Each structure stands twice: as C-alpha cells, then as structure tokens.
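Before we start, here is the structure in question, set down as structure tokens.
The complex appears here minus one protein chain, its other protein chains still in place.
Order of writing sets the labels: A, B and C. Residues in every chain begin at 1.
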Amino acid sequence: MENLLEIKNLRVVYKTERATGQALNGMSITLKPGESLGLVGEAGAGKTTTALSILNLLPRAGHILEGEVLFHGKNVLKMSKKELQNMRGHQISMIFQNPLTSLNPVFTVGEQIEMVLRHHLHMKPKQAEERAKELLESVGIPAYRLHEYPVQFSGGMRQRVGIAAGIACNPELLIADEPTTALDVTIQAQILELMKLLQEQHKTSLLMITHNLGIISELCENVAVMYAGRVIEYGSVEEVFAHPSHPYTRGLLGALPDMEKNQERLTSIPGTVADAQNLPEGCRFHPRCEHCMEQCRSKQPYPIALNHRHMVECFMYEGGDGQ
Amino acid sequence: MDKKIILRRIRHSRFMIVGAVVLVFILALSLLAPVVCQFDPEASSIAERLLPPEWLSHGMAGHILGTDELGRDVFTRLLYGARISIMIAVAVCCSAAVLGTALGLTAGYFGKKVDMVIMRAMEVIQAIPDIVLAICVLSLLGPSTLNLIIVLLIGRTPMFCRLARNNTLVYRNAEFVKASRSMGAGRAHIIFTQILPNITTPLIVQLSQAFGSNIMIESSLSFLGLGIQQPQPSWGNMIAAGRKFLATDPWVCFAPGVALMLIVLAFNFLGDGLRDVLDPKRT
Amino acid sequence: MKKRIRQLICSVLVLMLVLSCAGCGGNDSAADTTAAAGGTQAEEAAQAGSDDKIINVATSESIVKCDPHDQQGWPGRAGVAMVMEPLITTDHEGNFFPLLAESWDIAEDGLEITFHLYDGIYASNGEVFNADDVVATYNRILSDNTLNTTVNYWSRLDTVEKVDDLTVAFHFTEPEACAMDYFTATFCFPDEAYAEYGDRLWLDQIMIGTGPWVWDEWVDGQYLHLTKNQDYWKKDEYDPYYEEFYMRFLTEESSAIAAQLAGDIDAYISVGGISKDSVGLYEGTEDTTEIIEMKTSLFHFIGFQCEEGRVFHDMNLRRAFSMAFDREAIGTSLIGDNIEVSKGGLSFSFTLGYDENMDSPYYHYNPEEAARLVEESGYDGSEINFLIGSNVPYGENIGLLIAEYCQAIGLNVNTEIAEIASFQDRRKAGDYDCYLTTDGVNYGEIYNYMKTRLVSDIHQSHYVNDTFTQLVEESGHTLDIEMRDELYRQCNEILAEDVPHINLFCSPKIYAINYGVTGIQLFPDGDFNFSRIDYDASAVK
Partner (left out) sequence: MYFLRFVGKRILQTVIVLFFVSVIAFALIRIAPGNPATLLLPDNATEEQIQEKEAELGLDKPVVIQYLNYMGGVLRGDLGTSYNYQQPVTKVFFSRFPNTLRLTVAMMLICLACGIPLGIIAGIKQGTVIDFVAMIFALLGQSMSNVWLAVLNIYIFAVWLGWLPSVGVGGMEYLILPALTLGYPLSATTCRLGRSGMIDVLREDYITCTKAKGIPDYLVYCKYAFKNALIPIVTVVGSQFGLFLGGSVVVETIFSWSGIGQLLNQAIGNRDYELVQSSLLLIACMCAVVYLLIDIINALIDPRITLD
C-alpha cells in the first residue's frame, strides 16, 4: 500500500528581523492511508511548522531550504496554486490550535463551513446550508445556531465548528494542530471522543500534533517524538511507551505522574529547550543528556532501527545492543 | 521593545529618514532666515513689484523666487512664514494631544456618565465647522496669533479625545488590566502605567499627522483672512494673496504652495515611518 | 431578527444613494417651488432657441434679494432696472431724460415737483400704468422707512398726490437738492399687481413691471435669467435683438476672465473693475473683446479720529500723515496709470466744487516736512490703529504701503484688516485712530458725503468746524447748480486746510465687453445699467 503522506529530510528556516531560526532540520515521517500518527514534542520543536509545510502555507518569513513533502507521491512544495487550492480543505484539512482566533469574526459560523462545500463540492447555497446543518449536528452543535457569529460561541464550541469545517469534504488526511490545548479537560475529553468517532466513520488518516502524551496513547497507532526540528524516536505507541529508548523520550515519559508508582518527585529534564537560533552541534539533545558521549557532541546521530516497529536516533544504540 | 530593535528599524525605515531630512532642512533654513536672506520680509518696494524668480543668477543676494505684488521678496517671506506656521502647528498639536488624551482617558476609563458627557461635548464641538468657530472667536478676541492657537486647539481636541477614548475602551477590560486591578492597583496607577503606554503608539502617529493637517488648516484660515494677518508672512495668506496673479505671475502662489506641500509631506513621512517603527506586531 | 434589520437598513441606504445620485445627475430636483436648483445652464440655453440670441453678462457681486426698494449692491439695482422702470433716467452728470414721465416741473421754493406721465403705458401683464401706480409705489416707500431707498433718498419727501390720471405731484418738507437724481433710482411697480400679491411680488419673484425685460428666474449665487418683453410699451424706441439675458455672478476674477476668453460670457462688468494685473490675460483678444477704461468717481479716502486726547486731535499730525506718503506711486503701482490724484478737499475734475488752482501743500509727498511736524508735535510714539475694511478694493495693500511710509517719518502706524460687520461697528463707535475706505461721488454731488460723514458725524470723528457746517447746510437747500458749486468750493478749501479727511485718488474702472454688444450704460460713479442692451452686427470686427 503506497504511502499517503511522506516527508523526506525537510529543512525550514524562519528569517525574521532578529535572526534566522532553524525550525525543521531534516525531518522525515511517513503516513499510510487510514493510519493515525501522533507528533509529540515540546513547544518550538517544529510541530506547527510541519503541519503548515504539508499544506505549503508557511508565513511570509518561512523559507523551505530542502526536502520534499509527497502527498500521493506528488510533491506539495512544487504544486501550482490551482492544485494546492484543490488539495487544501478537500484532500487535506487542518484544525487550528486557538479556536478564538481561527474563526472569521465577521462571518456566520454557517458561512465558514459552507464556503468549503460551495468551493470544493460546487454545492448550491441551499444544499450547502443543509449539509452544514448536518455537519454541525454531527459535531454536537444544534443546527439552528448556523446563522450565529463566532463571538456567540464558547471556546469548545468554536473548536467543534473548526472540526466540522475540517471534515466537511471527507478529507483523506486530517491534521490536528494541538486542537485541545486551549480547552479545559472536560471539553478535551469530548473533542477526543468526537475525533475517535469521526475517524472510525470516515476512515480519515489523522496527524495529531500535541505535547500531551495522554492524547497520543488514546488516539494514535504510531508516535513520532520530535526535538529541535528532527524526529528522534518513532514507533508504535505500545512499543515506544513501553520501552522509551531516546533519553529525551524517557525524560518526557518520566515527567508523567503514574497512578501505580508512588513517586515523590517526577523526573524532569535539566536545561531548556534547544534555541532554534543557535542549535548545539552534533546531537541537538546532548547538552541535556546524562548519557552524553564524545561523539554525541560532534556528530549528528542517524536513525537506528531497534526493531521493525521502533526507530531511534541516538548513538547509545549504535552497536545494535537494544537495551 | 528594546532600544536596539527601534534604532535598527529607524535606520532601515526609508520614510522616516526622508521625512526627518526634509524637516530638519526646512527648520534649519527658517531658523537661519536672517543669515540666509538680506531682505526684510515685511518691507515692500513698489519698484520691484512682481519680478519673476531670478533663481541663483545673483547667488543668494537676488530675489531667488521673485517678488510679490508689493515687491517683497517671496523667498524671505517663505522662510519667516515657515517659522510662524511650524510654531503654531507644534503649539496647537502638543496642547491638543495632551488635552485630548486626558479627556479621552477619563471618558474611556470611567465610562457611562462621564463618557457620555465628554463624548457629547466633543460631538458638539465637531458639529460646529472650524470657520464659524474661527470667525466668531477671532473677531471677538481680535486676530492675534494666540487667539488663532486657541481656535485651532478647540478644533483639534475632539480628534485626539475620540482616539484616546476608543483605545482606552479596548484596554480597559483587557486581562492584564483586570489582573493589576485584582492586585489592588489604584486607578491612577492603572491609567498611567497600564493603559497610557499602550495607547501612545496610535497617539504619536496621530500627532505626527496632526502637525501636517494643522499647517494646512492654518493656511485655509489665513486664506479666508482669519489666520495670520498681513504684513506678517504666513503660507496661507501668501497663497491667498498670490491667487489673484495665478494666471499672470504664478510663482507668487506656487512657492508657498510647494513649501506647504513639502513640510506636510515631511511630517507625514515621519509619522508613517514612526508607525512602522513602533508597530509591536511587526515581525 | 438580525436578518430583517439588515434588509431594512440596506434598503434605506440604497434609497439615500439613489436620491443623492438623482440630485447629482444634474436634472431638476424640485428642491422648492421658485428657484429650481441644479438644471444646467447649457440645457436651458439649448431649449430656448439658437445660441446667439442669448447674452451672458458676468458681474463680481451677486444679487441677494429682489425687493426693488431695498437693494444695496449695484448688480441688484441693475437687475431690477431691467424689469421695473423709474420715472426719469440720467447720465449721472446732471442731465435728465424722460422715461415713464414725459415732462416735469419744479416749483420755485423747491418744495413741490410735478411729473406728467406718457399716455398708453402698460405693464408686462397688460395692466395700464398711470398716476395711481406711481402713487402706490411711493406710498409703499413712505410707509416703511427702513428700506434702503427710503433711508438714502426720501427722508425729506412728505406726501405724494395724484393730480389727474397722468400727473403726479411730490411735496417735500424741505427742498431736496438731489431730488431729481433720486427719482432716477426709484423703480415703480403696477399698483393692481402690488394690491394682489403685496410683498410676494418680489419674495416669490413674480416681479411684474413696465420694463423691456421679463423676470424669469433668479438662482441665488449663480445667475439671474430674464426674457425679452415682446410687448414692451416703448417698443418703437427699444426692441432688442436678444431673446434672453443672463447675469452670472462670478466672484472669482481670474475664472470670470477665463470664462470670457472661452466665450461662455460676452461682457464682464466687475463692480470694482478688472484689476490692473489681470488685464494682461486679455492679450491676443484685441479683435473680439474691447477693453474699456472708464474714469469713475470711486475714490479712496482716510478718515481721522479727531477727538480730544486722541493722537489725531492735533491738526499738524494729520497734516504730517497726509504728507508722509506718495499718492502717485501707490496709486499707479497698485491700481493703474490714469488715476486722478486728489489736490485737496473732496472734489475731482468731473464733480461740482472742483477748483483747478487748488493745490494744498499737505497733499504733496513731503517726508522731511512731515517728520519735522511729528517732532514738533511731541508725539509719544504710541501705536496708531489704522483700520481697513476687508471689502475695500486694494485696501490691504494700500494700507500696508501707507503704514510703511508713516513708520519712516516716525508715526507708529499699524494696519488692522477688519471684517465688514466689525469695521462698521468699530467706526460707529469711533474705536479707531484712522480708517481707510472708498466712496463714490454719485451724480457729481459731494453733498451727501459731507452731510453724513462730517456734519452729522456718523463715524464719531468729533471734527467740528462751524463755518464748514453752515456752508454744508446752506448748499443742501440751494437748487441752483452754480451757487452749489461755489459753496462746495469753499467747503473744499476748509477741508484742504483742516484735513479731517484726506483724499487719496480716484481710480479708473476697467471693463471687458465683446464687440457687437452695445447699449451697456457705464456711468462715471461706477454704476451701470443693462436695460438698453442690444446687438450690432456691424460692430463685430
């Protein structure tokens, strides 16, 4: 089965007035149709940049230096404006992080859903309105609120509208950029429930971007841990959560309170997140790594396959001894 | 925003540099007027009436931009006129900005009754056209420069007040204001340390544009005979006087017109550059 | 609910836009009954027959109201004169000609004047015009003594009496020297029309009269439109070629000239005359436009505040002021070469009371003598307020030049330009040291000027000279012109000596009329009359 989405060695930098930040430094992931992949990492690891690169929607300051983003084998970065517009919202759609600012304040909620239907599925306004009502019902919003404005909705409800708009054209790939971060826990659970349900109904493949490991374990089959613009560990959720190999992943999992173990202190990772403007040499994590070896400081580690469903980028496993 | 960023932006902002250069040039010329030109701006000599511009044929000694209908040197009057016009503009704009902001802040922050009263007062002032205000006040108090400043001040305050009030409303119920209020900050503290810094940017931009528009309004009032009285030169009354000779001797009118355009352009360039430099959201 | 509000608001907006575009489209928006606004002149001209039967005359001041007896400006009087006619007309130089009245005789004691009307006069609505109409007109004037005509002319008229159908007798309380001039400036209206409409005769612009033209429409600030009276009672004497007459109000001189050069207007009769510097624009139009330069009696003069304790109470300072500046230089540079500089007193070569060998020493430019007088007078250098009316032609520049000359001889004179209303107010209160304004010697008479400004002292100048007052009173009652001339001459002598008022110069007026347009009467005191306007093909070069 040929890959739905493949990102190969993607390098992206942001040129701002202050300095140039290396957001992505040779990132690679693959996604099969129907598969759901979790992308996890701290803030500034390049998660949102990845999402925007897939849709070739980088802001004015973002520049793609090298690498490819293949969707159905076709490189998105080389697509014409026409093709891009047909793909976005139709084959790939995205749900944004902050529901308060991702909905156009001066247009009704219905309009923001119907515009996708009218443009991609060429529906008549009447027909589009009906379909929009169904979509709202499906995400748990009463249909009569179609003509209301975003200002009249709470954060959670707005995120549901974003989701409704995202799944309007039954996209093959749904990118969710930290959909629940701005919401409180109870609403989070409802949103996740909703996404799980939608995934089963429409078989859309999901790229879930979050820093919340709980969400990953519930929703995704595979997980890719990102640090300073690279994927440092990739594998199935069971495998990675059971045997976290990369010191950073161990640190992440160690930071989680575990009901069974009665730990007094949670392990935390010393030091701060790698600064995109001046990344350390060699392995980006070495300043914060207890098992830091000589070669870590100079050379960039290469992906090592621990087994067929688990890969890590760390010299500790160079000899293939797979602790 | 730290100084370093602002300084670098200033260096890169073309508008600001051009505006500043032209402004400094005009200010320098008008301040050095006694040195630069040998003619008395108010002394007329009938023999040399309506001479065409000699440009630099006699160096600085000749009538560089020709003479007006009473034989007074246009270039000299231009420079002395610049002094008066700029002085009035600066006086009016700064005082209007301070008064307007104060009113705007109180209206915006205290809201309801205070806001209603101040805003209605501003509407009343704006409902009365400038010229009516000018004619009545000037003919009552006499057309001196101070009275002109008072009239222009009254006319310009509503603009600043409205701007300050709208911005204050935006910030009044912003989170950080609520936070500081919850920490027991006094009203004055909130207004001056919290709200005022946030609304200074639009006010500064408005101030720079007000300079330009104020000079234009002063020239319109002088055109109607209400602004600065002859023999004192001002660009407005020079254009008004020169209009009769537009077809036969156009330079009498073009010189102050171009000068007026240049200085207002300079102020606008400066204002525009300032807007970009102080724009917090600029990446 | 929100949807419905939106439809409501949008419909209101669309309606407003359509309404304003209708107004903007230039078609007649029926703003009100009489003066239809909008309505482009070009369209009307096209509808009313070929272009050359229409005459366009531009003036620099606009008409403000149509009341024949309350007009202030000359354009207003000229417009009314074309529709309503006076009893007699004049050439403004003392000669009178019959119009409504065929002949007239003045009683010995000057207390009664009788007019004999032509037979067979009828108004534009066919109404017969006889003695009753004249009596009705003058009774209306006597009934309201706040009208301009009443105040200016008829303060001494007692009663008007109808002798028979064609004869009217006027009785005066005292002999009125300039009565005949005043008859030429009072317009008569038909009494039946006045009985029927009353003041609406002019408020609603009905304006029925016996004149050669019929009032069609006056649009405030734009134009006055008259059509030819096909059935004029003096058709044999005056039957104009033109069908329509437009008087356009173009306050902006350079644009009026541009309009004439472009052929939109046929004559430019500016109230103040075309300025010397703008005449240059007419170069190259020598064969189409005639530049007429009229010597008029419009003169600039300066009045002093001679009250006790004020600077100019001292006669020598007034003389110093008069000698301080060069009238010739100022006049020629600002106004024109053929101005007539005053030699003393009030009169000019074409007015009564003029004396060739009058040569007052104080009317010569003599700065040394002036400076000497100033030192002797012990003048303390306090500021002298030189008030100038903003409507005085060339006033600002003349004032600035004079002030500069005075500063040179030590008089600290500062000019102040005052708006008309405050200028009048300040003068009535005497709140000035000296003021500059203009006046016209109407019909060659200087009596009115001396009586009001010096004897009854309406400007509180506190100048008192008993012999002068006695001379002026006497001249007011003498009807014989030679006697009056002698009295005025003596008055001028006193004025040249005491210098309460100093006369600068009388300025010519320049008009521009296209060749072929005839019949525009231009009088030496600045007045003008269009009622006999006509076209003469032979005159076109």
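Assume a residue touches a chain if its C-beta (ideal position, glycine included) is under 8 Å from a C-beta of that chain, and two chains touch if they have at least 3 such contacts.
Since we're looking at a predicted model, the values are computed, not measured.
Although one chain is omitted from the display, it touches the following shown chains in the full assembly: A, B, C. Per the touch definition above, the residue from C:N125, C:Q230 or C:S255 contacting the chain not shown is C:S255. Of the listed residues C:H69, C:K276 or C:R426, the one in contact with the hidden chain in the full complex is C:R426. Although one chain is not shown, part of chain C still touches it, namely residues 1, 5-6, 9, 13, 20-21, 23-24, 26, 29, 31-32, 34-35, 37-38, 40-43, 64-65, 67, 70, 72, 145-146, 148, 151-152, 155, 203, 219-222, 248-252, 254-256, 258-259, 262, 264, 419-422, 424-426, 428, 448, 451-452, 456, 458.
Counting over the whole complex, chain B has residues 15, 116, 120-121, 123-124, 126-129, 131-133, 135-137, 139-140, 209, 212-213, 215-217, 219-220, 223-224, 236, 239-240, 243, 246-247, 250, 253, 256-257, 260-261, 264-265, 267-269, 272, 275, 281 touching the chain that is not drawn. Residues touching the missing chain, restricted to chain A, are 52, 55, 57, 59, 81, 84-90, 93-94, 96, 98, 101-107, 115-116, 119-120, 149, 151-152, 162, 165 (touch as defined at the top).
One rule holds for everything that comes next: only the chains that are shown with their structure count from here on.
Closest to the protein's overall CA centre, chain by chain, comes B.
Averaged Cα coordinates give chain B a centre that lies 43 Å from the centre of chain C.
If you average the Cα atoms of chain A and of chain B, the two centres end up 53 Å apart. One simple way to say how far apart two chains are is to compare their mean CA positions; for chain A and chain C this gives 89 Å. Multi-chain contact residues of chain C (touching two or more other chains): none found. Contacts with at least two other chains are made by no residue of chain B.
Partner chain C is touched in their complex by these residues of chain B: 43-44, 46, 49-50, 69-70, 135, 139, 143, 225, 229-231, 243-249.
Against chain B, in their complex, chain C makes its touches with residues 253-254, 257-258, 275, 277-278, 280-281, 329-330, 333-334, 390, 396-397, 400-401, 403-404, 415-417, 419, 421-422.
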